[in-house]
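Only one protein chain is missing from this complex, and each of the others stays in its spot.
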Amino acid sequence: MKMISIKKSDWAGAMEKVQKSYRLAGPVKEKKGHTFRELKDGETPDLEYSETRMSVKEVVLPQSEVMFSYSLDENKEGHHILEEVPFDETPRAAVGIRPYDAKAVEILKKNFMTEDYKDPYFERRYENLTLVGMAENNPSPVNFSTSCGTGPFDESCLDIILADAGDSYIGKALTEKGEKFAAAAGFAEGDSGVEAKLAELKEQAEGKIKSKVSFDKIEKMTILDLYEAPFWEEAAFACINCGTCTYACPTCWCFDIQDEVKGKDGVRMRNWDTCMSEVYSVHTTGHDPRHEAWQRTRNRFMHKLKYYLDKYEDGIMCVGCGRCVSQCPVNIDIRKVCQQMNDYEPSK
Amino acid sequence: MRAANPYKPYPVRIDEIITETDDKLLKTFKFVFLNPEDEEKFAYKSGQFAELSIPGQGEIPIGIASSPTEKGFVKFTVFKAGKVTSYLHSMKVGDVMGLRGPLGNWYPWEILEGKNIFIVGGGFAYTTLRSSIKMMIDPANRSKFGTIDVVYGARTPGHLLYLDELNEWGDRDDVNMHITVDGTDDPNWRFHKGFVPQIADKVAPPASDDTYAIVCGPPMMIKFTQPVLDKLGYKHDHIIMSLENRMKCGIGMCGRCNIGKELVCKDGPVFTLEQINKTPREY
Partner (left out) sequence: MDAYTDKIKEISKKILSEGKVDVVIGFRKGTLGYMSEPYMAKSEKEAENLVFDCNCRMNLVNYVTNRKDKVGIVVKGCDSRNLVTHIIENKIKREQLYIIGVPCTGLADKKALLDLAEGEITSVEDDNETITIKGDGFEKKVAKSDVLQSNCKTCIKRNPVIFDELAGPEVAELEISDRFADVDEVEKMSADERWNFFGELLSECTRCYACRNACPLCYCPTCFVDESRPQWVGKSDNETDVLTYHFLRAFHDAGRCTDCGACEAACPMDIKMRYFTRKTIKDCVEKYGSEAGMELDKRPALDQYKINDPNEFIK
């Protein structure tokens, strides 16, 4: 494992250098604050940020992505036959993502790379991607990542971890991918003090997180007990069924597939979808298994906090980033819902 | 090398279109693979479904109506309802489109071999049941199963699918066909009159460890058939059902078809009633 120490004044230069062999995505300061997005040549990921409204999800699962193209022109050979679209194989790196957002990518992987099927769009983006994390010294008040099996300094899902140590960023290359990236960026090697400093910063940062959730009892309840619990209608009353939480969530993976045609040229594409929307689950007959707005809200929380838990037996489908909490227009708070679920005592 | 893209349909040509019902809302489409080697890749079992894929329109999940014993084509019977199916109904023989699959699980033939089979079907959900019967009564397979009883009903004779075949099977003595309609004024009607659950009650083979019921049909039919089977002593792990939900990807990734933690497209569409009893009935 290689230690890294890079002076902040050298950061932009290193990023310029690395862009010769990598396409980068990262936090960029814009008018309304920091956005996490694909960087243009010469743009530097700005590590001096507190939060980005959107997560690294966009990098592995873009909001809209063309899957196939085709022609409807019967005079053309191969008309009505779907063709794969080209994919840029240049290595990519997401630089400056939060460690718990990297954990979210692993959660997405469970859905998109299964024993039975590999989603080729996710797979090639995932394999091509180096995750360069920026630890969070000052987690936001709505951050509860340490309750979710991750945290502001979680190294488990990253290729490189960096942390702010005043004048410099210190860190570690954690994987082979990470070492390659560090070499390409020309990161200076850190001394033996780095490890201790990281541990110190980690302890401080984790200590600042006051927000907690528990799901130990949710694990032991049956799906039907929780599903039929009496609190859902009230918990979901305020929900306006917009897609805010699902789009901001780094682990919400649902998508829709659509054909779009212009003239005789068409594409099949996929777009983020949201289980909050009625068109998500309504049958052609008009029958909707989750017709009532509150039933859709229940499904989202049940998916994240129970169905996923039971299906993969590896924690909840949430990394505690707090985006949904701070962005929800009506202040529905997953921490409160999780508590309600965990405290529930089914009457036998 | 990367595995084949599971979203990429096999190109197929429409080889034959048969209008099945008097109201013309159900048509059977026979597809032939443009690349003959794709047929082998599409190896399927009765109970599975596929995405019919029409460039420019989209995809629609439909149960496979042909039997794995039928070679050279794949057959689907499609109800005209939404955007994609309406467009499909306007297509003609020779048109090129796509077929993606086979998808989902199947009726559990590994368990069903050597058992008595009681099939209960209604309306246009009969398609994968048709596939199953056709497969079981194939000379190569018939000896693998015990008795085969079928109750199949529709609103009127004009709503029954595959009528010629039903007549033919009705004459066989290795399968007991109990065809029924809710009502008819045809004086020459040779089969039952009455709702599926009532007929099922009369003709069901006795429940036993060796007898499985496969139930597929509209919600009302299922709702009233279950108490009949309960009364007859069928255990819930011996009642097999096929569910439908809105789907897109068909491979368990896009999320929308879930009932509890199960995804109808990948963990199903076939479930035992015992499994369904443990999950929210969001279908």
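Each chain gets a letter, A and B, in the order it is written, and its residues are counted from 1.
Keep in mind that, in the parts below, a residue touches a chain if its C-beta (ideal position, glycine included) is under 8 Å from a C-beta of that chain, and two chains touch if they have at least 3 such contacts.
A quick note: this is a predicted structure, and the numbers were derived from the prediction, not measured.
**Student:** Of the residues listed, A:169, A:247 or A:307, which one is in contact with the missing chain?
**Tutor:** A:247
**Student:** Hey, which of A:142, A:275, A:309 or A:341 is the one touching the hidden chain?
**Tutor:** Only one listed residue reaches the unshown chain, and that is A:142.
**Student:** Contact with the hidden chain only, please: which subunit B residues?
**Tutor:** Contacting residues on subunit B, toward the hidden partner: 82-83, 86.
**Student:** Which parts of subunit A are in contact with the chain that was left out?
**Tutor:** Against the missing chain, subunit A presents residues 32, 35, 53-54, 63-64, 141-142, 234, 237-238, 240-244, 246-248, 256, 258, 260, 269, 271-272, 274, 277-279, 325-327, 329-333, 335-336.
Convention: only the chains that are shown with their structure count from here on.
**Student:** Round to the nearest whole Å and give the separation of the Cα centres of subunit A and subunit B.
**Tutor:** 39
**Student:** What part of subunit A is in contact with subunit B in the complex they form?
**Tutor:** Per the stated touch rule, the residues are 67-68, 70, 72, 79-82, 84, 111-112, 114, 116-120, 123-124, 222-224, 227, 253-259, 261, 266, 268, 270, 273, 275, 280-285, 289-290, 295, 299, 302-303, 306-308, 310-311.
**Student:** Going by the contact rule at the top, pick out the subunit B residues touching subunit A in the complex.
**Tutor:** These residues of subunit B touch subunit A: 2-3, 5-9, 11, 34, 53, 55-59, 81-82, 85, 95-98, 244-246, 248-249, 251-261, 266, 278-283.
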